[in-house]
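The complex is shown incomplete by one protein chain, all other protein chains being positioned as in the whole.
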Amino acid sequence: MSEAHHAELPFWRRYIFSTDHKVIGIQYGLTGLFWLLFGFCLMMIMRWSLAFPDQPLPVVGKLLGWILGEGAVPGGVILPELYNSFGAMHGTIMVFMGVVPLAVGAFGNFILPLQIGAVDMAFPKINMVSYWSLFVGSVIMALSFFVPGGAASSGWTSYPPLSDIATTGQTWWLFGMVFLITSSLLGSINFIVTTINLRAKGLSFFRLPFFVWAQFVTAFLLLLAFPPLESAAVMQLMDRLAGTSFFLPSGMVVSGEPLAVSGGGNPILWQHLFWFLAHPEVYVLILPGMGIVAEVIANNTRKPLYGYRAMVYSLVFLGFMSFVVWAHHMFMTGMGTTMSAFFQTTTMIISIPSVVIVTCLLLSLWGGSIRFNAPMLFAVGFLPMFSIGGLTGLPLGLSVPDLHFHDTLYVIGHFHYVVAPGTLFALFAGIYYWFPKATGRHLSDRLGKIHFWGSLTFMNGVFFPMFIQGLAGMNRRLYDGGASYADPVAVVDSGFYSHVVTTIDLNLMMSVSAWLMGIFQLVFIFNFIWSLKKGKRVKDDNPWNATTLEWLAPSPPPHGNFTIEPVVYREAYEYSVPGAGKDFSPQFEKG
Amino acid sequence: MTQDLEHVEEHIRACIVVFLSLLVLTGLTVWASYLEVPAPAAITIALCIAATKGTMVGLYFMHLISEKKLIYFALGMTVFFFLGLILLPVLGVHDIIRLLITKSY
Partner (left out) sequence: MSVVIPHIYEPRQDTGLTNAKLGIWLFLASEVMLFGGLFSAYVILRINNPLWQTWASILSVPLATFNTFLLITSSITVVLGWASLILKKDFKRYRFYMILTLLCGIGFMVVKYFEYTAKFHHGLFPSSNPFMAVYFTLTGLHGLHVLGGMAVLAYYCWPGSYLWKTNPVWFTQRVECAGLFWHLVDLVWIFLFPTLYLM
C-alpha cells in the first residue's frame, strides 16, 4: 500500500499490529532492551547473594518479598531456591528474550530490508506473527515467576532428571520456549527468503554488506537447529504432564521414594537435543554482532573492510561447522574416546573462521582514518573482548582441560566475555550507529563515551576474576559464591579446597563491579529516552557518510522505505576510492 | 506455454506411476517384515524401502526432480544435519567406532 493509504490505518494497525518491518523491528528492539534490563536486574540481585550469602538484601530484598511473597525472600534474604530460579531465568531471558530479539529481531528486521533495497520483508504478516509469538512467550516466562514454586530453576539448560521433577515453573518455561522457538522459526524463513529474493537491482551476493551475510547465516542456524529443541521440549512436557519417561532412567529414587514411572529413559538424550540447538544458538548470539561491528568499523576507518570475501567464506563455514560441535558441552557424560575425539576436532576447526573474521576486522583498522565516535568505541572494544572470550573457549573445547573446567566459573567467564563485552558491545555500537536512521536524531556522543568506558571497565571487573575462580576449581551455580568451600564443618578435607577458598573474596569486587556497571547503563537509558525528543537532528539522510543502501532512504524511512527505486552500482565498502571526489562512494550512487 | 503444459502432463503421468509403485513397495515392506532375518538386516531392508518410497515422493510428488538449485542446497544441508542428529549421538552411546577398530565386540 502507499504511504497515503498506510496513513489511513487506525493507530492499532499502524503501531501495534503492524506489518511494517521497521515498526516490528522497533517492537523487537524495545522488547529486547526491556528484557536485557530485566535479566541484568536478576543478575544484580544474584550478585548480592554471591557477595553476602544468607544476608538480607537492603531495600530491594523487601521489594522482592513484597512482589514474590515472604516465603521466597524471608526477611529479604535470597534463598538458595530463589537464587537457582533467578539463575535459570537470567540465562533464559538474556539469551532468548534479550539478545536474540535485539540482535536478530530488531536489527535484522529494521536494517536488512533497507540494506538490500527492499520495500519490506518477503512475508510481512508472518513477520508480525513472529513478533507477537515472542511477546506471548515472554509473558508466559514473566508469569512463571508467580506460580507456586516459582519460576524454572533447573538452569537455562533444563537438564533432566531434575527438570522433569521440578516445580510448575518448569512447565511454564517449556510452554514459553515453544512460543519463543516459533517466533524464531517464522522469522528465519522471512530473513532467508527476503535476502535471496528481494535484493535490489545490481545487488549480487558478494556486494551485500557483511551485516546482511551475518543475518542470512544466522537465519539458517535458527531454521535448522531450533526444531530439535522444540521436539525435546515436547518430550519434556510429556514427561512432566503425561507421565512418560523419555528422560527418566529406570530405578530413579527421589527423597527416598522410588519414582512411579516406567523408567527406561535417557537423560543424555535431552542433552544431545538441547545442545544440538544451543551450540548453533551461541553463534546466533555472536554473528549479528560481528555483522554490526563490520559495518561500524568500515564506516569509521573510511577504508574498505580487509578481506571481505575471506570473512564471508568464514561466516558460511562457521555456520556449517556449528552444527557438528555440540557435544563439546557433554564431555563429562561418559562418551567414548572416539566420539570425544570427533567433537574436539570439529571444535578446534570451528575456531579458525572466528579468528579469520576477528583478524580481518582488526586489520581493517590498519592505515584507516579512524573516527573515535561512540559506535566505533564499542565496535573496537568488541575486538579484544570477544577475543578473550574466544581464546578461553579453546581449553573448554579440549576434553582433557575440560575435565578441570567443566561446570566451574571458568565456563561462566568464557561465555559472558563473548556475549556481554562481546555481543552486547556490538549491539550498543549498532544502536548508536543506526539510531539516527531510525529516528532522524543522534544519541549524545559524549554520554555514549561515558557509557562505553564505564561498561568496559566494569565488564572486566565482573568477568575476569571468574577465570581465576574457575581455574581454582570453584563450581558454578553456587548460591553462596563458594563460601561453603571454607566451611570447616561442611567440608571434610579443607586442604583439598585450600586454593579455591582464596578466590572467594573476589566475589565482593565482582559484585560491586556489576552494580557500578548498572549505574553506567542508566546513562545509556537516559541518553536513549532523552535523544528521542531532544537529540541533535541529523544534517541529512546519511549523517555518517556511509556507503550502504540503508543510507539512501530518508532518516527515518517512510512506509515503503525509499523515495526512488534503489539500484546498486558497486561493492559495499568503497571508502576512499582513489580519484573519487569524496572519501566514500555509496553503493547507490552512479558513476 | 504449450511446452509447459506438456511438461506438466508428463509429470502427472509420472506421478501416477509413482503412486502405483508406492502401493507395491508398501506391500513389499510389510511382506519383508515377516521374513526371518537378523535385526540389522531387517532394519536395513525396511529403511532402504522407506528411503526409496520417500525419494519417489520427493522427486515426483514434490516435484524436486525439476526444482531450482537453491532448494537443493537448502535440502542438502538439511539432510546432512538430519543424519548428524540421528547418527552422532548413537555413535557416542557405545563408542561403536572404537569397538570396531579394536575388534572388542
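Order of writing sets the labels: A and B. Residues in every chain begin at 1.
The working rule: a contact is a pair of C-beta atoms (placed from the backbone, for glycine too) under 8 Å apart; a residue touches a chain by one contact, two chains touch by 3 or more.
The structure displayed is predicted, hence computed values, not measured ones.
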Hidden-chain contact residue, picked from the options B:43, B:65 or B:100: B:43
Touch criterion as defined above, residue of A:47, A:90, A:207 or A:272 at the omitted chain: A:272
Omitted-chain contact residue, chosen from A:215, A:244 or A:387: A:244
Listed residues A:9, A:142, A:193 or A:447, member touching the removed chain: A:193
From A:401, A:440 or A:560, residue that would touch the chain that is not displayed: A:560
Chain B residues touching the omitted chain (full complex): 5, 8-9, 12, 15-16, 18-19, 22-23, 26, 29-30, 33, 42-43, 46-47, 49-50, 53-54, 57-58, 61-62, 68, 70-71, 74-75, 77-79, 81-82, 85-86, 89-90, 93-94
Interface residues of chain A (partner: the chain not displayed): 1-3, 6, 119-120, 122-124, 185, 188-190, 192-193, 196-198, 223-232, 234-235, 238, 242-246, 261-262, 264-266, 268-269, 272-273, 276, 559-565
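As a working rule, only the chains that are shown with their structure count from here on.
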Centre-to-centre distance between chain B and chain A (centres being mean Cα positions), rounded to whole Å: 37
Footprint of chain A on chain B - complex, ascending: 70, 77-78, 81, 84-85, 88-89, 91-92, 94-95, 97-98, 101
Chain B partner contacts - residues on chain A that touch it in the complex: 196, 220, 224-225, 228, 268-269, 272, 276, 320, 323-324, 327, 335-339, 342
